[in-house]
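Please find one structure pasted underneath; my questions will follow.
This part shows subunit A:
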Amino acid sequence: MSEQLDVRPAAQPETVLDIDDLEVSFATDAGEVRAVRGVSLDVKAGEVVAVVGESGSGKTVTAKTILGLLPETATSSGAVVIKGQNVVSITAAKLRELRGRDVAMVFQEPSTALNPVFTVGWQIMEGIRAHRARQGGGGEGHRVGRKEARERAIEALRKVGIPDPEKRVDYYPHQFSGGQKQRVVIAAALALDPELIVADEPTTALDVTVQAEILELLRDLRDLYGTSIVLITHNMGVVADLADRVVVMYQGEVVEEAPVRKLFAEPREDYTRQLLAAVPHLGRDSASEGATERLHQGGEVLVEAKGLEIVYPGRLGSPAFRAVEGVSFTVSAGEVFGLVGESGSGKTTIGRTIAGLNRATGGSLKVLGHEMVGFRERSFRPLRKEIGFVFQDPAASFNPQLTIGECVAEPLVVHLRPQPAQLRRRVGELLESVQLPASYASRYPHELSGGQRQRASLARALALEPRLLVADEPTSALDVSVQAKVLELFREIQAELGFAALFISHDLAVVDQLSHWVGVLYKGRLVEQGIGSRVMNNPQDAYTKRLIASLPVPDPVQQAERRVAHRALLGG
Partner candidate 1 sequence: MTTQTLPQLERREPLWTRLPVLSHVRNSVGLQRGMLIAGLVLTVVFLLMALLAPFIAPYGFSQISDAKGDFPTQDPPSAQHIWGTTVGGFDVFSRVVWGAQTAVLVIVVAVALSIFAGVALGLASGYIGGWLDRVLVVVADAVYAFPSLLVAIVMSIVISHGQSSLWGGILAAAISITVVFIPQYFRVVRAEAIRLKAEPFVESAKVLGASSWRIMARHIFRNATRSIPLIFTLNASEAILTLAGLGFLGFGIEPTSAAEWGFDLNKAISDVTAGIWWTGVFPGLAIVLTVLGLTLVGESMNDLADSRLRTRGRGRRQRTTTAGTSESGAPQTGAVPGYAASTEASSGQEGGQA
Partner candidate 2 sequence: LTGCTGPSGGSSAQSGSSSGGSITVGTTDKVTFLDPAGSYDNGSFMIMNQIYPFVMNSKPGSADPQPDIATSASFTSPTVYTVKLKSGLKWANGDTLDSTDVKFSFDRQLKINDPNGPASLLGNLASVDAPDPTTVVFHLKQGNDQTFPQVLTSPAGPIVDHKVFPADKVMSDDDIVSKKAFAGQYTITTYQKNQLVSFKANPDYQGLLGKPATDTVNLKYYADSNNLKLDVQQGNIDVASRSLTATDVDSLAKDSKVKVYKGPGGEIRYIVFNFDTMPYGAKTPNADPTKALAVRQAMADLVDREAIAQQVYKGTYTPLYSYVPDGFPGATTPLKSMYGDGNGKPSMDKAKQALQAAGVQTPVSINLQYNPDHYGTSSGDEYALVKQQLEASGLFKVNLQSTEWVTYSKDRTKDVYPMYQLGWFPDYSDADDYLTPFFTENNFLKNHYSNTTVQDLISKEATNPDKSSREQQIGQIQDDVAKDLATLPLLQGAQIAVAGTSVKGVDTTLDPSFKFRLGVLSK
């Protein structure tokens, strides 16, 4: 069914958005920042144009310009023409009329894009009532009454598939799940029947399964109502799944523009090629490629969980929360254990418990032979030098007041108390082992890029040559290209030093790339575990199946097939 979409009726598609030579720059402390430089692109009616590019390449700025939402510090030139009006130079009143009615926006984080203290209906109605009704011939319509606005809001909610919209229209945002919130945001955008929707990373904050639903919804919008969509994303899978045409941005400029299949099949620019190469691809480059049985089985068992249960105590009257329940697994020396699962499934909780940051409350968890249920910090502390931990957000895991050198040296200082000269040498070695120049030791964390910081973080975790490393989403804060390099480094070092690792990620492809053995966590339970490539290719558990089916692969052809194949699974 989606096949036919690519063969669109050739009835002279009207241009709904025409950006011409757009320049945007910001006044900042450090001088002028040119965020967008001479971007030109156009969107036809009923077309989905994806804008991709690494972080900071100017995607969001471009999107905001379309709605005239740039902050006051920005200056822009060029033309952004919507319905014959140039947004860049239009009056404020005209701009307000245009917003919402001709072009609407969908935000990245549905939870922050909805005002927590107003009902969703009120928020949708705000947009409707801010405009005069559209009356066929384009003449100015009447002000929309409260009642009519409400009806339209309900209608919009129904369109995006919110069940029971008559009732739900009076709900507050916190009464919806994350995916539903994003639907509400889309409903608010739809309420005025705009011809163009600008969606800035509409699924980035969502789990893959939910992402799949939202992508489906967006596709329906385009198909059923002919709405054009500017889709901003850095996820190549999403692009492959939804886009008709792709615009690649790099450092504020458009480097390449092509229909989606052409771009994936034969990227013209070097940059595009690099970008595509860096995208992890499920089923490619698996660490357990070809393995038939669990590797490192014979090694010493470093972590052993049996019926592990972790409960967060409730505060002040709220009931305790059971985050992990009846989980059993082992991690042997030298093995990389990949833990996947969607948000809130308990991955981090398990990782932190192994590192002694959380309390295990039931079952049994042995870490390096030490029972963690009811553990005492004092008796566990000597074991800490055997365990390394890499945090998700490299920026946050360094004390901003200390230099990288001081941070990396800390484990050495705490456990070994070496001579200063010795210490300096060791810090230099460590930094070099993660491919950072030793001179970086004197830099402060904010003076490093995200990828460099994560390397330093790895260096710190490895300083004492631990036997076990817990890495909690070590790359999810990074751009794909950077992520690829860090993952590569991780893999090399692991192979070289042979430590065991618990590798946590929500990205199946990433986990598969690194792990010998994979566990799938769902609502605190380990629903499936097995050799990485097997789990990915041949999932057994229903949830795992759905998870894998939801994951869009960065290849439009393959993805179209997968979509057809999995439609039944995803419908549920």
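Just so it is clear, a contact is a pair of C-beta atoms (placed from the backbone, for glycine too) under 8 Å apart; a residue touches a chain by one contact, two chains touch by 3 or more; residues count from 1.
Here is how the candidates were picked: all candidates are chains of the complex that A comes from, given by their letters.
All values reported here derive from a predicted model rather than from experimental measurement.
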Q | Candidate from 1 or 2 that touches subunit A, complex-wide | A | 1
Q) Tell me, which parts of subunit A touch candidate 1 in their complex? A) 26-30, 33, 54-57, 60, 73, 108-109, 111-112, 114-116, 173-174, 178, 204-207, 251, 271, 274-275, 342-344, 348, 352, 355-357, 381-382, 384-385, 387-389, 391-393, 395-403, 405-407, 409-411, 413-415, 417, 420-421, 423-424, 427, 441-444, 446-447, 449-452, 457, 460, 473, 476-479, 481-482, 485, 506
